[in-house]
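Here you go, one structure.
Certain chains of the assembly are absent from this excerpt, and the rest are unmoved.
Going in written order, the chains are labelled A and B, and every chain counts its residues from 1.
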Amino acid sequence: MAGNDSLEGLRERLAQFAAERAWEPFHTPKNLSMALIAEAAELVEHFQWLTPEQSAALPADKLEEVAMELADIQIYLIRIADRLGVDLIDSARRKIAINETRYPAERVRGDARRADEYDH
Amino acid sequence: MAGNDSLEGLRERLAQFAAERAWEPFHTPKNLSMALIAEAAELVEHFQWLTPEQSAALPADKLEEVAMELADIQIYLIRIADRLGVDLIDSARRKIAINETRYPAERVRGDARRADEYDH
């Protein structure tokens, strides 16, 4: 990542956080992928009994709880990318370019079905 | 997010991507949380039969596949934060500050047990 980027600052801070606690041996990509999905599930849990509409209109206290779940996911995502030497921003840009090819706007307008359904 | 930040550029590009495809009605926080965890699971799937050590030493082709899964997670994370009006970088910084208090280095060194186990 570019040295002046905010993700880069978080990456360094999280690496130091783990180092100070001697947590690196636990922070294998396998283990971190488990921690990440556990945080993703806490996000899901907030929304499971809400209607889609309610999920877009959270009261302030719920929104702050959800923001902290998003933060947890971002933290583990940065951490696993760091352990693997992956550049998140570059990877996301490349994936978006792939998606722009896979889902031509004129073909999928208003239809969010999965890409593989178009390929069958 | 700061206007010159790389996450901000991705946020705008993804909002445009969804708008051009008329996908906004599908992109409720509830639905996006489901899409995000499905991508997190694809990451997990790469590692499920590997040892923790193997997960840290992926061959180049697997590493690229994993980078694209990380990208998918980052993409949905940006998208859900955008729909909720949450600033990912600010939230992550605040959550790290909380974690620094919850897990004092001298207390948890070498022990990655969950925070709630310290509270019981």
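Going forward, a residue touches a chain if its C-beta (ideal position, glycine included) is under 8 Å from a C-beta of that chain, and two chains touch if they have at least 3 such contacts.
All figures in this text were calculated on a predicted structure; none of them were measured in a lab.
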The full assembly in this file, of which 2 identical chains are displayed, is built from a number of copies equal to 4
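Note that in this section only the chains that are shown with their structure count from here on.
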With chain centres taken as the means of their Cα atoms, state the distance from subunit A to subunit B in Å.
-> 2
Note which residues of subunit B are touching subunit A in the complex, please.
-> 1-2, 5-7, 10, 13-14, 17, 20-23, 25-26, 28-31, 33-34, 36-37, 40-41, 43-44, 46-47, 50-56, 58, 63, 66-68, 70-75, 77-78, 80-81, 83-86, 88-89, 91-96, 98-100, 103, 105, 108-110, 112
